[in-house]
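A single protein chain has been omitted; all remaining protein chains appear in their positions.
Letters are used for the chains, namely A, B and C, taken in the order the chains are written, and counting of residues starts over at 1 for each.
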Amino acid sequence: MRRIGVIGNSVCSEEVIQIAEEVGREIARRKGVLVCGGLTGVMEAVARGAKAAGGLTVGIIPGNRASDANSYIDIPIVTGLGYARNVLVVQSSEVVIAIRGKYGTLSEIACALQFGIPVVGLQTWEVSPDIIQASNPAEAVIKAFDLLPH
Amino acid sequence: MRRIGVIGNSVCSEEVIQIAEEVGREIARRKGVLVCGGLTGVMEAVARGAKAAGGLTVGIIPGNRASDANSYIDIPIVTGLGYARNVLVVQSSEVVIAIRGKYGTLSEIACALQFGIPVVGLQTWEVSPDIIQASNPAEAVIKAFDLLPH
Amino acid sequence: MRRIGVIGNSVCSEEVIQIAEEVGREIARRKGVLVCGGLTGVMEAVARGAKAAGGLTVGIIPGNRASDANSYIDIPIVTGLGYARNVLVVQSSEVVIAIRGKYGTLSEIACALQFGIPVVGLQTWEVSPDIIQASNPAEAVIKAFDLLPH
Partner (left out) sequence: MRRIGVIGNSVCSEEVIQIAEEVGREIARRKGVLVCGGLTGVMEAVARGAKAAGGLTVGIIPGNRASDANSYIDIPIVTGLGYARNVLVVQSSEVVIAIRGKYGTLSEIACALQFGIPVVGLQTWEVSPDIIQASNPAEAVIKAFDLLPH
């Protein structure tokens, strides 16, 4: 099973929700396991997309209760770690797709680059040439699978 | 998906390995997802048992590399947290089965009891009447499923 | 600076509060730095005792806000890790004194024994001969200092 991480905001526009859902669907179509933060916004939309295409979803949540996970998460990982759980979302992914996002997403992108985990960006922070930019969801997922370690 | 945690030593006797494998098989037969620490000893034996019966296995590992997980883990959660990852194994389980074990296992049992997560014991620490003792693997798994929250 | 950890409940009786305060005073008289969880109950009483004797206090807190620390903490370490911060309290101490306590304290005692950090017990869990029992606060602190690694 290949693990594709998706990161982004817990609050986002309808446009971003559409993008995240499409990313989730494409990951599931390619038999990837979705790894995300398990909450709302991008995390919920990408999980909903993955489930719509029959995928498997893992949500690494910051709080103490599995019920904090959105309803599209198959396997909640209950950390109780608060913000530090972001590091686990990144480290548990073989490649990361970043969708828009603010400082939390920037912190995760930097963390991935620090670990040498490839990052594909969709309308997100452009702070480094190491971020592989994509112009739409399908392209982002294709690039992510191409970047998977062998 | 119901999440059944199994805890125990990373080094153990052949007898304990047999017990752990049988526990893993029984969990998988009942369609439970196995949650464990992902390394050797009890963690490897229980995952091997679960895979032999067609189950799904999650390994929450202490190090930084997914390749640290034993070869029966489907989904490694890479924490890099060292010993603190034990708290995540416990919190991510709906019920915990403890097999033998030393201080690390005692710490996890106490952690589960603290959180109100039911603990089934197989030849393990008897430090509290809150630990539900079982006399063999099949009984332990039956009791564990009975203790699952509704 | 020698780091003496003290663990125990966040809710406790007046008798336990007296014990904890005396432990704090004795640690400070011997120029030890107090390491604790930084909240209420035993954690507050021991810090109050340490400050009364001119000591330095470190509180490793589970939440996200330094203001969660009790008012006798000089240096709050803000972890946001929830329950997993207990592992840090133990690991950051050179020796641990356990006062009474329930499952949370048991988990920390087991964690210390696992790491090879000496544990002195005051009216606490007697689950192992590796716990050095003491019969009063002064004796506990004397034994703790004797157990410090060279």
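We adopt the following convention: a residue touches a chain if its C-beta (ideal position, glycine included) is under 8 Å from a C-beta of that chain, and two chains touch if they have at least 3 such contacts.
Predicted model only: the values in this text are computed from it and were never measured.
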Quiz item: Quick one: which of C:Val23, C:Cys36, C:Ala50 or C:Val78 touches the chain that's been left out?
Solution: C:Val78
Self-check item: Touching the absent chain when the full complex is considered, from A:Ala84, A:Ile97 or A:Leu122
Solution: A:Ala84
Quiz item: So which bits of subunit B touch the chain we can't see?
Solution: 64, 79-84
Self-check item: For subunit C, the residues touching the chain missing from this view
Solution: 1, 3, 33, 58, 60, 64, 66, 74-81, 87-88, 91-92, 94, 115
Practice problem: With the missing chain put back, which residues of subunit A would touch it? List them for me. | Solution: 81, 83-84, 86-88, 91, 102-104, 106-108, 110-111, 113-115, 125, 127-128
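Everything below uses one rule, namely that only the chains that are shown with their structure count from here on.
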Quiz item: Between subunit B and subunit A, is it the same set of residue numbers doing the touching on each side, over half shared, or a different set?
Solution: same
Quiz item: In whole angstrom, how far does the Cα centroid of subunit A sit from the Cα centroid of subunit B?
Solution: 27
Practice problem: Mind checking the centre-to-centre distance between subunit A and subunit C? Centres are C-alpha means, answer in whole Å. | Solution: 40
Quiz prompt | subunit C: positions in contact with at least two other chains | solution = 81, 83-84
